[in-house]
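The complex appears here minus one protein chain, its other protein chains still in place.
A, B and C label the chains in the order they appear, each numbered from 1.
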Amino acid sequence: MTLLNVSQVSKSFPGVRALDRVRLEVGRGEVHALLGENGAGKSTLIKILSAAHAPDEGVVAFDGQPLDPRDTPLRRQRLGIATIYQEFNLFPELSVAENMYLGREPKRLGLVDWRRLRADAAALLGELGLPLDPGAPVSRLTVAEQQMVEIAKAMTLNARLIIMDEPTAALSSREVDRLHAIIADLKARGVSVIYVSHRLAEVKAMCDRYTVMRDGRYVASGDVADVEIDDMVRLMVGRSVEFVRRARSGPPGPVVLKVETVTPKRPRLAAPGYLKDVCLEVRAGEIVGLAGLVGAGRTDLARLIFGADAIASGSIRLDDKPLKLKSPRDAIRAGVMMVPEDRKQQGCFLDHSIRRNLSLPSLKPLSRLGQWIDERAERDLVETYRQKLRVKMASQETPIGKLSGGNQQKVLLGRSMALAPRVLIVDEPTRGIDIGAKAEVHQVLSEFAAQGVAILVISSELAEVMAVSDRIVVFREGVVVADLDGETATEEGLMAYMATGVGRASPPGMEHRPL
Amino acid sequence: MTSSPTLSPDPAADQAAAPPRRFDPLAFARKHRTILFLLLLIAVFGAVNERFLTIRNALNILSEVSIYGIIAVGMTYVILIGGIDVAVGSLLAFASLAAAYVVTTVVGPSPVSWLIALGISTLVGLAGGYVHGKAVTWLHVPAFIVTLGGMTVWRGATLILNDGGPISGFDAAYRWWGTGDILFVPAPIAVFILVAALGHVVLRYTRYGRQVYAVGGNAEAARLSGVNVDFIVTSVYAVIGALAGLSGFLLSARLGSAEAVAGAGYELRVIASVVIGGASLTGGSGGVGGTLLGALLIGVLSNGLVIMHVSSYFQQVVIGLIIVAAVAFDHYARTHKA
Amino acid sequence: MTSSPTLSPDPAADQAAAPPRRFDPLAFARKHRTILFLLLLIAVFGAVNERFLTIRNALNILSEVSIYGIIAVGMTYVILIGGIDVAVGSLLAFASLAAAYVVTTVVGPSPVSWLIALGISTLVGLAGGYVHGKAVTWLHVPAFIVTLGGMTVWRGATLILNDGGPISGFDAAYRWWGTGDILFVPAPIAVFILVAALGHVVLRYTRYGRQVYAVGGNAEAARLSGVNVDFIVTSVYAVIGALAGLSGFLLSARLGSAEAVAGAGYELRVIASVVIGGASLTGGSGGVGGTLLGALLIGVLSNGLVIMHVSSYFQQVVIGLIIVAAVAFDHYARTHKA
Partner (left out) sequence: ARGGQNASEVVVSFNDLSQPFFVAMRRELEDEAGKLGVKVQVLDAQNNSSKQIADLEAAAVQGAKVVIVAPTDSKALATAADELAEQGVAVISVDRNIVGAKSPVPHVGADNVAGGRAMADWVVKTYPAGARVVVITNDPGSSSSIERVKGVHEGLAAGGPAFKIVAEQTANSKRDQALTVTQNVLTSMHDTPPDVILCLNDDMAMGALEAVRAAGFGPDKIKVLGFDAIPEALARIKSGEMVASVEQNPGKQIRTALREAVDKIKTGAAPKSVSLTPVLITSANLAEASRISEVK
């Protein structure tokens, strides 16, 4: 029996036809995967379902009733459609509990009952197994924790259809497992779920049906059980994508980056000095992956190396010379560059053009007298990286905020690469990137390493860490617990280190699973 | 951006930072830093001149603070939603002069003339604020421009209304609102306390209040969460308009005369109260408690410097420096550990 | 949030909308909407009174606009980084009075007294602005509070400086900067054109200008892209301070006297010019071109209404309404298709 029936829905933005007569059918108690490359129109379709956008044409029927296209988001919520958007919709200054119950706070004598609000939130968070303080302001949470709050918020709505737009993009495997347990429970209660993810292994493991979109059009749908991951990829990308473990291009060069017993001055969050006495080495032409659970301290380390946070003790050496970093500016000058994990808050100038976004740190060599920008050279630079990274965009002058998330990420990668750094740190480089583009990004990182750049990759997707790394360093609660060879490491082995700090003997010859 | 985050009396933050543990004097000091700064200032003034610390002087300060403090409560809401209102001074003058005009010229002597004036002043303010709100939400003109326009429009209208002249000749019941007492508390102070308490409760304990925070924190997210953003925005401007009208009524009762120049420059003092109180001009953080402290700081300063015989030109220099120092201290206390 | 995005002369957005195609009058009108609004206003005034459309009157308007227009160029930068400066009027007075004081009292008659005054006024402004910038970046006090403090501190200091009185008695070379011509163009207008051109070029074509936009667009992202955010912020406040000082010098040359009350209320007029010109108070969008149009709109309005002999009170009402209408029209033209 169908719960949701979308037919012939179209939507255009100035200059883009984002959706072109799309259809989608979701049954009761079904987990339905919505698949497609970056910019295929998945988020746009979801926003039409939640009434954040009005469709240009087409009908959305819910529970057999056609929905009014002029509905407000509130009415759709009341009908039983809850949405977790790709871009977070949280209020940074409000607490976790308030964010979960905004507009639906429990009341006593007409006034908000703070005690019950806190208790309800704590109860639900406990039920979902989320270790969050309901009173903490959301602005203090990590991206992963914010994602969990979004999920918890959707649960408070008692919806019949929950739409999740890339809920796992910011999560590491432990949280992903937890989310999947939650979804299984929802399914058992007859709730339907629309699930968007670029992690096809997840889709294969837990979705019932799928719909694939390409360039704003409907391509195919069917039972997940009937297709293999390669088939899904072909439907999405129009070709098959080879996903291979990177082969080392030669013997590693000399040590470029050396981190010696580094401890941060003030932890980013209000916790007592979490990261402690970290040691690490990266050689020229080597890609080192950092693995760890959410909050293990990998991002903190990256920020220390990049000069974004201050060091209390220890030292960072580049080419065996000590680096004195007061700000990211010093790091960039020395040849260290970082792609931050939170692209909206720390990466993008959303209203500014792609050109301005990409070229900002590289302007100096493009300017006469260090100030007078040569715009032609700038355009050429941007064009080079557009081609290299296959960024889909109308023109260099389009505001970056109008790109799909994956394409934004590519622009930020381009920003870092354009600087030709000695050391490149990428924090969650493929968060929200589709599988085709992900392979391209890995390829680009490999090529970059081949040119002798020392690369640090932070990723919460173990498969990704294993695919790109020559070496894998495992973090647990702020300390390095293992330093493994990328070729012999196994997912199970890594998980064991991440969760307990101690390795488990891994069965030899264990094959690496595709993504 | 650069106007760095100021959170001070943010309920969410305070709760998060305070797990029930034993008394920690430093944490206590950090939490109540603005009050402590104010107390310090009061102690200094009191040490220099003992008359500063008399009840009579406290009431003097509070009477003066009441007039703009009432508007500052409304401004807290406006700044919370990320808006701004520079028209409050002009609207205050227009509303109070319109009310005085009706009472003295149209209605004539009446036992309830105070009630008529109170009603008209508040309603005119409400209507004016509503117009600002509609211009923001419906014409999509930035709040700064709308209220800057409003500032000159209302002032011009006030001057036209009675050809620039003041209106006086109010009866005793009317004057009572500016000069009378309720149980030893001067009436304007009582009204101020009422408004502040109400403003605090609504912000803290009602859905409306929570939605005000939400709109300022992230307007688009608020819309997607089902908040009627346009309604919140319009209502907030209407409320501050009504409070400006109320304050205008009290001021005219206190002065015994409704002046066309009344309230000039109030916008800056009121906004300063809110921002000194820890609210961020980008919206989403702040509270009525902080605003009260900010308003009091300004009131204590200007009174204390007079009492200390600081020369009038020099007073301006000192006030400016202390305000900056207070906010710098606030930031320092908030971010530095023991 | 609610202060809806206003992008008009944002280079990033404009180019995107213009693929080289054949002439489309509606697109043209949309792109140049603010200029068209200004021309419409000029046409109306010209139709009502032929005197309005004389060269002499145009020079009148421009001379008046020059004084605050110079500061508005600096304010464009300040607002672009998401800051605000309400101290410009006071700093103008302080800088020009300090310069006049030195020239008339300390130095005495000299053939280069104008140069000394120009230098001192600009440097004092620069120093004052630098102090504001340091307080913002180093003490982490919000710009609004810093410059509000500055506003009263500089005004107080000005009044102390010459005990509240004006300083006059400048020589002819000094006065030339306010009343002389360069090839028929009055000197203040020439300086204004120079400052505006320089301000535009730096913003549009230099790395520094790019970094200003970046800081306003997203300060944290700018920092992580290697921009020295503190330097940009401090320098922007220093520049607007220097421009306020320069403007103060020109004003004193024009009036023949440096006054302690000079520049009072300029802050609002200058900020209004920038915001009418399409900049957003949250930073990251706007430009010098838009600011010029905004400043001109204000100048044309106040000149035209006087020439039409509209009564002073009524002028205020009309100016307020037209400013709101101009910005509403701007928004409408930008978002609505043919």
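Everything below uses one rule, namely that contacts are C-beta pairs under 8 Å (C-beta built on N, C-alpha and C of every residue); 3 or more make two chains touch, one makes a residue touch a chain.
All values reported here derive from a predicted model rather than from experimental measurement.
Participant: Who does the absent chain touch among those shown?
Facilitator: Those shown chains that the absent chain touches are B, C.
Participant: Who touches the missing chain here, B:Asn60, B:Thr206 or B:Asn228?
Facilitator: If we include the chain that is not displayed, B:Asn60 is the one touching it.
Participant: Among B:Val103, B:Leu118, B:Leu159 or B:Ala244, which residue is in contact with the omitted chain in the full complex?
Facilitator: Residue touching the absent chain, from the options given: B:Leu159.
Participant: Give me the chain B residues in contact with the hidden chain, please.
Facilitator: So the residues of chain B touching the unseen chain are 49-52, 54, 56-57, 60-61, 63-64, 67, 158-159, 164-166, 168, 175, 178-179, 251, 254-257, 259-262, 264-265, 302-303, 306-307, 309, 311-313, 315.
Participant: Against the chain that's been left off, what residues of chain C make contact? List them.
Facilitator: Against the left-out chain, chain C lists 49, 51-52, 54, 56-57, 60, 64, 67, 159, 163-166, 168-169, 179, 251, 254-257, 259-262, 264, 302-303, 306-309, 311-313.
Quick note on the criterion: only the chains that are shown with their structure count from here on.
Participant: Please tell me the distance, in whole Å, between the geometric centres of chain B and chain C computed from their C-alpha atoms.
Facilitator: 29
Participant: In angstrom, rounded to a whole number, how far apart do the mean CA points of chain A and chain B lie?
Facilitator: About 44 Å, centre to centre.
Participant: Where in chain C do residues touch at least two different other chains?
Facilitator: 218
Participant: So in the complex, the part of chain C that touches chain B is made up of which residues?
Facilitator: So the residues of chain C in touch with chain B come to 1-4, 6, 81-84, 86, 135-137, 139-146, 148-153, 155-157, 159-160, 164, 215-216, 218-219, 229, 233, 268, 271-272, 275-276, 280-283, 312-321, 323-324, 327-328, 331-332, 335.
Participant: Mind listing the chain C positions that touch chain A in their complex?
Facilitator: Within the complex, chain C contacts chain A at residues 5, 7, 10, 12-13, 15-16, 205-208, 210-211, 213-214, 217-218, 220-228, 284-285.
Participant: Across the complex, what residues on chain A touch chain B?
Facilitator: It comes out as residues 50, 52, 72-74, 77, 83, 85, 88-95, 98, 102-103, 105, 107, 110-112, 114, 133, 135-137, 140, 270.
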